[in-house]
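Only one protein chain is missing from this complex, and each of the others stays in its spot.
So that you can tell them apart, the chains are marked A and B in the order they are listed, and the count of residues begins at 1 in each.
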Amino acid sequence: MKIISGNEAVALAVKLARVGVVGIYPITPQTTIIEELAEMKAKGEISTDVVRVESEHSAMGVTLGAAVSGVRAFTATSSQGLLYMHEMVWWAAGSRAPIVMVVATRAVGAPWNIWNENTDFMSERDSGWIMAFASSPQEALDLTLQAFRISEDPRVFVPMMVGMDGFILSHTKTNVYIPSQEDVDTFLPPRRQPYVIDPETQESMGNIFQPVHYMKLRQSINEAIVGAKDVISEVGREYEKVNPLADYKTLNVEYKLDDAEYAVVTMGAWSLDAMEAVDRLRERGVPVGLYRVRYIRPWAEEEIERALGDKKGVIVFDRATSLGRGGPLYLEMRASLNNPVKGVIAGLGGVSMNKKDFMDAISRSLEEIRRGDIKDVTWYYPGEVKEVELGTPRSAI
Amino acid sequence: MSLEYQFFPVSHPSEGAGGKTGNWRVVRPVVGDRCIGCNACYLWCPEGTIGVKGRRAEVNYEYCKGCGVCANVCPVKAISMVSES
Partner (left out) sequence: MAMRMVGMALGKNVAMVVVAGCSSVIQGIGPKNAYGYPVLNIAFAAGPAAASGMWRAFKQRNKDVTVVVWAGDGGTADIGFASLSGAAERNEDFIYLCVDNEAYMNSGGQRSGSTPHGAVTTTTPEGKKENKKELLFIMLDHNIPYAATASVGYPHDLMDKLRRAKEVKGFRYIQILTPDPYGWLFDPSKTAEVGKLAVQTCYWPLIEVVNGKVRISNESLHCLKKETRRPLKDFLSVQGRYKKLSEKDYEELEKFVDDLWERILSMIS
């Protein structure tokens, strides 16, 4: 056990995975991952080639170029950086190159905002990556290590990104179990990938394909992502040998759901505050439990139906938006469930939500569900925020 | 477990992957007796469809588009462009 931040935990995972090449570019709040890697390199602790590129677009370019040429490759980014990299994120998925990326989430401008929000991460849902989201520095380390194994599995061969809440996880230090190098070496087989760009193989990647072949290739990614559910559970069980305290048998995580009539759905670090709120509400006799989404892609449809399908109501908290429609998690849940689903958007741009705020938001939502009158998605501002007066002109000619 | 669903955007070297382009031609290069086998045509041909075999240049009419660069660069004017029709 070591007291470290989420970013330090991720850097350690990269070291333990014996990554060949990392393309790095600074952006808050991910920067300390790459600083840590550069530090390790300077001290000679890793043989990883650390490439300090000139943009996130190139960070993924370097990472992808190395990955298709036969080595394990990693990068990390946040917010504007992820959006600037967007084109290459898709190119990596289409290339079917096993790559691991960590996203320390942060709100997207304009206006400037460095605080936490998950919209950046969630905006890559359609790109063709496996996507997991951590709720603690420990999980950030565990998921990063598992990501190499999952993305390099021949049944998958799809890149994988791991999200974690900016600052709240990336910079907050907690107790983290650091696996031994020996255990990780046993857990992670040597690099596997579907093809290698190399004069020996003479294989090329990415020239033009016929429309029907293109469609078949896209379907193949889709099937690989859906099929990855089994691989993720299998790797999760296997991972218990690396970290005996870990539980990754299922994609998502249930908390006091068995006897609950209502469920709260969350993702990421604030799940812990929500869990405390659930505890307090249960003390008051409210039959509520919590379901934490860990995997966005693949989407654990069956797990979700089993866990939430019989609840009288499901309240989904999103720290992200699909503006004009609601939170992405809420939309996904509504597509999976036939029972009443209430969406709440909260905590954008760094607005903090504590246990009391969750209790309040959950109670209000429960009232709507019980009345059978679920209103539109609620934009929830915590109790301490009395009134928001921006003081900017409301109209301009 | 069957991996039949797995496809990758990978291609392998293959002659004529760009499609047979010979039917684009309106004029064809014909190598005459004056050819000295200097390979200038080979060097300049944009398609790689002409080259010296033995002592004389030969054209691969399956892929030659009939652009006429070879006839122009030939130092001894051994190549003439002849109408296809």
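The working rule: contacts are C-beta pairs under 8 Å (C-beta built on N, C-alpha and C of every residue); 3 or more make two chains touch, one makes a residue touch a chain.
This is a predicted model, so every value here is computed, not measured.
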{"item": "Absent chain, residues of chain B that touch it", "value": "9-19, 43-46, 48, 67-69, 71-73, 81"}
{"item": "Interface with the unshown chain - residue positions in chain A", "value": "20-21, 23, 47, 49, 51-55, 57-71, 73, 87-88, 91, 197-199, 201-210, 213"}
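Criterion: only the chains that are shown with their structure count from here on.
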{"item": "Chain B residues touching chain A - in the complex, by the definition given at the top", "value": "1, 3, 5-13"}
{"item": "Sites on chain A touched by chain B in the complex", "value": "94-96, 154-155, 157, 194-195, 202-207, 209, 216-217, 219-220, 223-224, 227"}
